[in-house]
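Since the structure comes first, as structure tokens, the remarks are kept for the end.
Only one protein chain is missing from this complex, and each of the others stays in its spot.
== subunit A ==
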Amino acid sequence: MEFAELIKTPRVDGVVLRRPFLPTVEGTLCLTGHHLILSSRQDNTEELWLLHANIDAIEKRFVGSLGTIIVKCKDLRVIQLDIPGMEECLNIASSIEVLSTLDSVSLMYPLFYRPMFQVIEDGWKSFLPEDAFKDLESMTEEWRLSDVNKDYSVCSSYPPLVAVPKDVDDDTLRKAAAFRHGGRFPVLSYYHKKNGMVMMRSGQPLTGTNGRRCKEDEKLINATLRAGKRGYIIDTRTVSVAQQAKARGGGFESEANYPQWRRIHKAIERSSILQESLIKLVEACNDQSHSMDRWLSKLEASNWQTHVKEILTSACLAAQCIDREGASVLVHGTEGTDSTLQVTSLAQIILDPACRTIQGFQALVEREWLQAGHPFQQRCSQSAYSNSKPRCEAPVFLLFLDCVWQILRQFPCSFQFSQHFLVLLFEHTYASQFGTFMGNSASERSKLNLSQKTVSLWSWVNRPQEVERLSNPLYEANCLVIWPSVAPQSLLLWEGVFLRWKRSSRCLDEAYDEMVHIIQYNKELQNKVNNLRRQLAQLETEEAGEKED
């Protein structure tokens, strides 16, 4: 086992763990291939098990022979380890550094993890495209499932099966794919049952500077329009960014070639800017200064809330086009793997009550993020603390979760899940024992054979006790479209993620438990009343029967 070579000092005694708002623990520190473990080896005391993959950055400090390592995690937690002995401390630090930045996929923890729970339903098989398509078939016959991408040759970031208009053959798809960034030809993202309108997504068209066109692409998207109806193209970039893309071979749909479509540009930032924004936001939240002005100006400078507002606004626009205007929509940005997915998935949260259930939300993440080829591994390999130069990292999915949380706050009874579920997803995208978020596309996951070699996060989530924990006690199915407010006054900082480790959350947790208790007690009482009523009714009918006799 090659991990052993990387671990210079596997064990140190007398290590002290310090965390804000939690008791200090003194114990033995152990390094394994995948975990940093601190245990006091006493009953009833907490053990720290930290995945190396969760470590974003470390800092070392020395006072005499006492070394201190500050561990900054991808889930934004910061802990401090006091390690006696300079050499031990240095060894531990360098081992953590190496182990937390291993690039080799074959060494990743999900490939080693064996579940300690019984898998009731294999999450890898829970949300297959075929099954999702069956639902669609029951609503419309205008779509078909194409296996044009079965060997990932048409589009490397698409799954083998995609839904496309029935009248469009695979040859047209291949040609359209050649005209779209990354081969991402327009595919079905969402079918709005209420009026039969659809949302599609794709990569940008490769018009280039000389305005190349592609009849097949035009045919493909026009096939989704009803006679005499116009559709909307939502380009998640500003006009100027989209113009600039032409110089690099990209571009946007011109009015001349797509006369039946109205193009609207929005301003969702590119991923590198989002990463910058996350770093600034987390820094603002960690600032211990007591100056209100400083906090507000740092919060403002981070631009995080602006991104949240922009993404939500774009999603609402897409939803509005579909539900209010009765028009079909095509969404794309540049690659069609980031801002595009934020918009299409949030629009579904707004429009489709099914996406607001625990199962439905998993299906949405599976469909609109994992299958749709959001490069999770690239985007989530570093978080807000990392000192290394960001490559492709960006909190695209975290922003999506933040937006969902905002809607959840505004419609607290319309979601089957609580914010715990969103926080859990945030954690697992950055570091996990499950294989779900490994790789960058369906093709990569299939090459790694993850469905055989790893456990799916959904297998864990869909056990009754976990579903219970993630449930929103206030949930009442709401079949309506839910329009969130995007006024800055209505958007809040997601404390559950960004201030999670900055305060004692005990008061808030206890208040939440109290609420859960009230709701559960209500259900118990309801049941009891029903039982008594039934009993009484039975007796009364029996007595009435006796009288008749």
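Rule of thumb we're sticking to: a contact is a pair of C-beta atoms (placed from the backbone, for glycine too) under 8 Å apart; a residue touches a chain by one contact, two chains touch by 3 or more; residues count from 1.
The criterion applied here is as follows: contacts and distances are computed from a predicted model.
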{"item": "Candidate names \"Myotubularin related protein 6\", \"Glutamyl-tRNA(Gln) amidotransferase subunit A, mitochondrial\", \"Ribosome biogenesis protein NSA2 homolog\" or \"Nicotinamide-nucleotide adenylyltransferase\"; UniProt protein name, chain not shown", "value": "\"Myotubularin related protein 6\""}
{"item": "Sole contact to the chain not displayed, among A:24, A:209, A:291 or A:449", "value": "A:291"}
{"item": "Which residue of A:136, A:299, A:346 or A:424 touches the chain not shown here", "value": "A:299"}
{"item": "Residue in contact with the excluded chain [from A:238, A:313 or A:446]", "value": "A:313"}
{"item": "Residues belonging to subunit A that touch the chain removed from view", "value": "284-285, 288-297, 299-300, 303, 305-306, 308-309, 313, 316-317, 320, 409-414, 474, 476, 478-480, 482-493, 499, 502-503, 507-508, 510-511, 514-515, 518-519, 521-522, 525-530, 532-537, 539-540, 543"}
